[in-house]
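Below is one structure, written out as structure tokens; the observations come after it.
With one protein chain removed, the remaining protein chains of the complex are shown where they sit.
Order as written gives the chain letters A, B and C; numbering starts at 1 within each chain.
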Amino acid sequence: MSHPRGRIVLLVAVVASFAGMAGARRSPAGDTRQPLPMSHKRHITKDMKCRACHQGVEGEAMASFPTLADCMDCHKTPQGKEPAEPEVRAFVARGQDLTWVRLNRLAGHVYFSHAAHVTLASMKCEECHRDMKAVDQAPTEPDIHAQMSDCVACHRSKHASLDCLACHK
Amino acid sequence: MRRFGRRELLGGAALAGAAVLGCGQKKDPYRIDKPAVPRVPGWHSGEERWVLSTCALCDAGCGIKVRVVEGRAVKIEGNPEHPVNRGGLCSRGQAALQSLYHPERVGSPLRRMGSRGEGQWKPISWDEAIGEVVAKLAKLRASGHPERLVLIDGESGTFSRDLWARFLLAFGSPNHIGLGSTRAAGVRLANLYTQGRYGLPAYDLARGRVLLAMGTDLLESSGQAMYFWRAASTRRPRVLCVSPRRPGCRFDEWIPIAPGGYGALALSLAHVLVRDSLIDRDFVRDHVFGFSAWQDPLAGEQRGLEETVRVDYGPDKTKEVTDIPVAMVERLAHMLARQGSAVAVSDGSATAASNGLATAMAISALNALLGNLKRAGGVRLPVDVGVADWDTPTADVVAAAGNAAPRIDGAGTAACPLGRGRVQAVPGAITSAKPYPVEALFLHSTDPLAGLPGRQAWIAALHQVPLVVSFSPWLDDSARLADLVLPDRLPLEAWEVVRVASGAGEPVLGLRQPVVAPLHDTRQAGDVIVALAGGLGGSIARSVPWKCYQDAVTVRLQGWLSSLEDDDAPADVQSLLSEMKEAGGWWRESADAEAGPSELPTPSGKFEIGSQVIAARMAKAPDTAKESQGWPCKGLPPWELPRFSGDPLQFPLHLVPYRPAQFVENGGRFLSWLSELPLVSGDPWPLRAEINPADAARFGLADGDQVLVESPIGSCRAVAQLSDGVGVGVVAMALGKAGVVDLVVLDEDRWSGALAWQGTRVRVRKVS
Amino acid sequence: MKRAAIGFLLALVAVGAYAWAQQCIHGDAVTDLRTIGAGGAVWGLYVVGDGFFASAALASLVVACVIRVRRSREMGNAAQIALLLGLAGLLASLGCVLADLGRPMAAMVNLPLFGRPRSPFFGTFTLVAGVSLFATVVHLALATRPGWAERAQTAWLWRLVACGWQQTASATRRRGRVDFWVSLALLPLFLGGLVILGVVFGVRAGRPAWQGEFEVVTFVVSGCAAGCSLLALATRASRQVSVPLARALAGLTGLTVLLVVSGEILALRTPYPSVQRYARALLDGAWSNLFWAELVLFFVAAISSLATWRKTASVVWAATTTLLVCTAVFIERFLVLVAWQTHGLGLPWPAGVYHPSGVEWSVLAGVVAAAVLVFLLLTKVCPAGTAASPEPAGPAPTGRRLRLLVTAACLILGLAAAGVGLALSAGLASAPFLDPILSGSPLIFLAGLFLMVLAPVAYELIPERKARGHGVSPPHLP
Partner (left out) sequence: MKRGPLDDDVRDSRRKLLAGLAASAAGALAGCTRAMAAQSTAPVAATSGSRRRWGLVIDLDRCARCGGCVVACQQENNVAPAGSDAAARMRPIHWMDFLPAAPGSSSATPIPCMHCEDPPCVKVCPVGATYKTEEGITAQIWERCIGCRYCMVACPYARRYFNWSEPRWPGDVSSLNPDVAPRPRGVVEKCTLCHHRIRAALERARVDEEPLTDETLRRLPACAQSCPTLAITFGDLADPESEVARLAASPRAVRLLPEAGTRPKVIYLRETK
């Protein structure tokens, strides 16, 4: 009988199962392209708050994305010297809509309310999202890889509701 | 020999562990192939709004608000501020959503390829489609026969309908045929002849004590049902329902009656009221005409109602017609009289017989005897917002000649002396080409093949018309036989203003606005009319001079606004429109119902139990017509025995086709939410023949049997449902499913043209 | 002939697999199951099959345990067959449950992680499906070790089962002891499983309790009848002693008839309309044909099993009796389960219908065929188990202390783990509406029970103290 063969088989099996797990973790973002090379860093250093663009974050379930009209509140006149900056006005000129690609997706059976977390629980954006101050490009990868256990752990530590229906729909 | 060693064991264990690890790691095993939020453009925004509009699934005109999430309509609710429904909404209104997203909607104009009914279609552009229709219509005008255009229009109360009327007037065709005769024509006409105004009466149900409902439609499915329901939310009157079939709604007492016997019951109730001195003497003296004998200048001496009921309608005499015991009639009469505010109402189901108009007038007369007019808990005149029409259109010589031609359905002629239209006569007229051949037939908001009796006649007629245009959003049965399908927009995508005949008595102008962007390449009928008029040019284009339908609506509202003597009225039409968009319509607070009876718009100014209009009109009619029809030449309700088609020996049962709560006039069978409504038990899909257990025993039927229901002209399969909720000798079948209408023999009330839905006899036998 | 039979069974399995694949693809709509109240039954042939096979299997296991506890020599082979029958029956019932579940894959993940003991299903899945199966395998393995040892040279698998077997007097004595105690310990487990099944089938909400409890008894007794009849057939076919079984069968069948009839009479006389509706449906309503057929079958079977009593009765006779009893018990299960759903609802819903679809029959046939094949394979493969014999005289075994220690540790640890697992699964220390404080507690419960079941294995396997010099002697391989 050949022991080496058994060991190789074993090794392959273990590696494969871990690889499979790792694969399952990655979300299928693929080749996402945002309509504008918008830099969070630049906006935040200009002392803008998250809610200035993501307006639903304090009062709605969805944080929402800025519409072209929201952008034009400031960008009607040229701001800064970025070469890409005029592009936002080009959208208006073309009569095109600004369609941001949403990256973080909830499972179909999960309810998540920004209002409940930001306004009622006074959580900071950074507690779940990554630090956007460092992000110089329009994000193309989701930044939250939460599992139910993460939600539960936080809910438990903050004595938030653990009722299934609090988050499931 | 292979030995089982420790390494293998350990290896196996490790593998098992890894496998379990992998399982624990498995993420989101709960996948569904349809995401809750599908990817549609703009879905990221989380945008959500409520748009107000007016329901279009029946005539009630309820206010609705539609939840729109990221451009998709997801929910319809009642508008809490709307006077008609105050936030409530029935199953039909909510199912409108399903029609909007229906997979079988027609996506663009279609032209028939191949022979008629073959099902070969070619999508064409709107310009092409309108060009084709215009060419045909222009040819008609050039030949001097514009009257050969016939429009069957299923809408009522909308500005679109008024625009069609205007277009036809300018074009020169009198044939704007509505579906009134298939619905509650008797009630509307009775209102016209007794009280001087055409339309459904309004009832002050919220303050009424007793409601004697003749027929079930009012309580269950008619446009007035919503008002009845709303009234029940505060204080429900005691509901006595007279019908061959037990109503599906809440009621207090059900009095089974033989089909067609309502009028006899009403008159014998009047007999008891008169006999026992239960009538409101003062009211009858001051405000009722025709209670006692009168002299008509044209028709001579007329017998009053008092004598008529005393002589001819004793409860013992009518028992044979109604199947209702004398004691019951007396009890009912006393109950009506005692309660102070009791109203008797009739509806489309009670008057759908060969004696429909007379029945409706007899029931109406009951209210007069009880003094129920315009008092708390009584009957009110139908109210209208009173939106003036556009200015009078110009009709050129061709149009004037065409308009003078007789109507193809014989309305206003000896064939239908007192009615306003009889759509059921159209196929016969088309096939016989009398009084003239039809060259073009437009079907707007209607599917006569599926919705009206006489399917074979309709098919033959449609085959004979050179140009059939259907405006149906679906390829329904009639559209399948059309030459052109010009898909209409659905009410949730279109602009419309509706004159709501509110059962409450408030004048309401309902607004429909596009709730979502049009899903398909469709056009609203109003816009098609404008385009047709533009294409035809000349006086027609001058009569319909607007760029689009929305302009036409605005102009008309503008004219109305300037005539409005109301301090609260908006300053200009734009602000009116935006107010209507915000509110879903425009309405005034309820008209004062307590004011005593004022002058009615009748010749005598009183409630005319004996109608002078009828007397005068019949006096003027040619004698031959009178003779041949046996017209009694009296202004009193000429109530006669109901007429039934089919030999009673061969066809021992009466067919009662009824409109269930989920009945939608046009296209309801396309909506699965309604088809599956569990108001009947078990599988809701198959057609059911409801039959009394006594009859079932007589014919050897058991619950759930497959049966064949046969009438003199047709048959259909159904599932027998034994129910003590139908009278003996009656088979009740719900309208709205294919098959039932095909059983109905075409017969009508010869005075009003009301279709005799309940005038057919059938037999039922078990099949395997 | 034999080959044809095997081929037929294999074909049935294939048909069942195909039908089950259809069900997996198109959903349970391919069955004739429908929503309760909307005119149907939600539990049908599959659950009936589960109830039938599980109860027959448990009954047969109970018989095996009784024989072994009584150390009956003449019935030793019957006990062996009963074990095999139990194993096959439990597998069949598992197959039925799997076929019935809407989401079998989710069940495999969620049951071990979140199982709730207050659901009678918890008992079904753990005690009946899990522990009974495991225990039966262990029991079987222990009972047949000598036989395996004889075959150990042919394959490593056999050697695995037989590992440590010694043909010594002390080993034999130890085996006898193990066998006795294992049988005694498993007896309540199997009986408990039977009662749990009865509760699942009998006690239902919305019905007066006494009626349900009555049906629990009927369920247990008729289940025993089915088990007995199958066992009697199997023993008779393999020319083993079967007379006591047939005698028991006659008694059980008669008792079932009595229970069914009195249950029906009681149901007819209840003041509850729903129970009366149900009873009427059996008596002269939609299900009367099946009900009367059931009674007739039971009656005929009782008489026929009296005939089997004689030693001279042929195999065909026994097979006929078994078929009658099993059909009757199956119908009994079917009526209790389905007729209640279609006609016994508390609210006036319309009466329902249920006519099992072809897919359901095919899956059931496949499961039965698979179970028969497993049984045949096992009888072919398994060596005859030795019945426990009275302790022979001989030298006291050595190394007893370690063995006892480990065995006791297994039992105590197992009991503790089972207790902790059960308590945690039951939601101890967690809010009543939430998941257990530790997901997977049912696994701890199960692991504990498995550990307890493994205690006799430890007792059996832990070697005796080596006598000097023996350890180095090379194995004697042919």
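Going forward, a residue touches a chain if its C-beta (ideal position, glycine included) is under 8 Å from a C-beta of that chain, and two chains touch if they have at least 3 such contacts.
Keep in mind that what you see is a predicted model, and the values were worked out from it rather than measured.
The chain not shown here is touched by just one of B:106, B:249, B:408 or B:764, and that residue is B:249. The chain omitted from view is touched by exactly one of B:192, B:219, B:360 or B:484, namely B:219.
The chain not shown here is touched by just one of B:150, B:257, B:324 or B:674, and that residue is B:674. Looking at subunit A, the residues touching the absent chain are 58-59, 61, 108-109, 111, 113, 115-116, 119-120, 147-149, 152, 156-157, 159-166, 168-169. The omitted chain makes contact with subunit B at the following residues, 4-6, 9-10, 12-14, 16-21, 23-25, 30-38, 40, 69, 72-78, 85, 87-91, 93-95, 97-98, 100-103, 219-220, 225-226, 228-230, 232-233, 236, 246, 248-252, 661-662, 672-679, 681, 683-685.
Touching residues on subunit C toward the chain that is not drawn are 26-30, 33-40, 42-43, 100-104, 106-107, 110-111, 113-116, 118-122, 125, 149, 152-153, 159-160, 162-170, 200, 204-206, 208, 272, 341, 345-350, 395, 430-440, 443, 447, 454, 461, 463, 467, 470-471, 473-477.
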